[in-house]
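Note that one protein chain is taken out, while the other chains of the complex remain in position.
Note that the chains take the letters A and B in the order they are written out, and that residue 1 is the start of every chain.
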Amino acid sequence: MLHGYFNNTHVTLMITFLKTKAYKEYLSRRDIMSTDNKSGLFRSYSFLDRIITFTEKIMLIIAATCIFLMLLSIVYGVFSREVLNAPVIWTNDFAGYLMVYSVFLAAPWILKHDGHVKVDLILGILKGKVLKFMNCVIFAVSAIASFIFFWYSLKVTLSSYSRGVVLLDNIPWPEYLLLLPLAIGTFFLTIRFLLLLIKELLTFKTTANIDIDVPEIQAR
Amino acid sequence: AGDASSKGGSDEEVYNLRVATALDLTNNQMDGFPIFKDIVEEKSEGRIQIEHVGGPEAIPGFNQGSAVSNGSIDMSWVFSSYYSENVPEALVSNFTELTYEEELEKGSFEYLSEIHEERMGVKLLGRAAKGKYSIYLNDKVESTEDFEGLSIRGTATYTPLLEGLGADVISMEAGDIYSALERGMIDGFAWANYSVTDIGVQELLKYQVVPDFNTNDLLILINSNTFVELPADLQEIVSEAAVESYFEMAKGVEKVIEDEHKEIEENGAEFIELKDSEKFKEIALENSWEWLETKINSDINELEKYFRK
């Protein structure tokens, strides 16, 4: 069953869920967790978490802006062709580049909200420490994979920058500017995976499962 | 790169060179590749094995220059315009006024290869296909003035001409041309003066513009490290085979063009000769050189010395 897809595609459902008793319980459980653990490790974790969460929100706002710019750019392209009779040709390319930005800048925030689709066929039947262990493996391996992707996208971007590569298309975009979101996005994905891993490790002993499964919701 | 382990290599070792092509091997522009493969494997007595890893489905055409540069593959049959943002000078291979024989005599490609090595760590072994370029349209034109406002698919190769004609240039890989044309996203496209039937668009085509212009820029790139790791005699075999295979494939081009023109006409397309065809050629050449000067980082006079009359 598909947990991420479920959560993120149906926002209305989530909003219904936010009003349910289950969610209030979840919130209070989470509060207990954080108040019970005033250790240094926990404080540094939540400090780091707050900084990264803030950064993710900034990137999310940029990503949202990109979507609207995409819309405007393409509509402007049609308008200038059909109405002004003076076609502009950069709009399609521009929209494509904006899409790359929006995807990679939104990715860490989506991860934080468990929005990347996964098949939790096996995760769904695991419980307690086994589940936690499995999550740790997934977060650790994903962090490594994201980091490797980050490293090579950084390398490609820097190399393009240092060689001064400029596109020969309609508008001379410097290529590194187009490649940049890949490195930025995967850097913060790596950090978020590490934070998720740390959270699992810090709460490893508690049997309380602070991650919620797909909520059982009563219709309004 | 390859199986070479030590610099300079040994006589016994077998070198496996991984080659990608910017178009499928079924495309006539790639006819030189199998010839190259045969020559190299035969002359090296099997010490070099040429492995074709695939066309754009294995590595996107626009990425093949980078892929040779970073050593993912050893060689590529690729158009200069597909990687020219890395080496804008490479585009001169489109705008040359010389024949390949003259270029070889002048050492033009050695000069161009040095620039390639400096910017992206690849050697340029020379041209890979004989030919010129054409514009294929769905809108009728009679003179150079009728191109104004048309949306035409073209890479950097064609940008100076198309802009000079007042057309809008939309860049896309070969594989996207069919659907873009079908849906009216483009009014036409610029392409080699043959092998247009290999990308399957003949059924959509209404006109091919006469005259042809400029020079096909399909080139052979090899990773510099791969090359220097080959023993000297093998380096020579590879370099010579590159040139030899060009002239071998060139012999067949006239026939390919003739057959294809028949097929295009059978599909109901027309050849339209421009009223001001001299002006058209003039724009294709002069605009291109002016445009090139604004894009390169080296001395235009040097390029002119090697590629103009």
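Please note the rule applied: a contact is a pair of C-beta atoms (placed from the backbone, for glycine too) under 8 Å apart; a residue touches a chain by one contact, two chains touch by 3 or more.
Here is the rule we go by: contacts and distances are computed from a predicted model.
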item	value
Options "Quinol oxidase subunit 1", "Nonribosomal peptide synthetase protein VioO", "TRAP transporter large permease" or "Protein-methionine-sulfoxide reductase catalytic subunit MsrP": UniProt name of the undisplayed chain	"TRAP transporter large permease"
Residue among A:A107, A:V166 or A:L194 that touches the chain left out of view	A:A107
Hidden partner interface residues of chain A, rising order	1-2, 4-6, 8-13, 15-16, 60, 63-64, 67-68, 70-71, 74-75, 77-78, 92-93, 95-97, 99-100, 102-104, 106-107, 109-111, 113, 115-123, 134, 137-138, 141-142, 144-146, 148-149, 152-153, 155-156, 178-179, 182, 214-220
In chain B, positions touching the absent partner	53-54, 57-60, 62-63, 66-67, 70-72, 172, 175-176, 178-179, 182-185
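Keep this in mind: only the chains that are shown with their structure count from here on.
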item	value
Chain B residues touching chain A - in the complex, by the definition given at the top	81, 84-86, 88, 91, 119-120, 149, 151, 156, 159, 168-171, 295, 297
Residues of chain A defined as touching chain B within the complex	85, 87, 89, 92-93, 163-170, 175
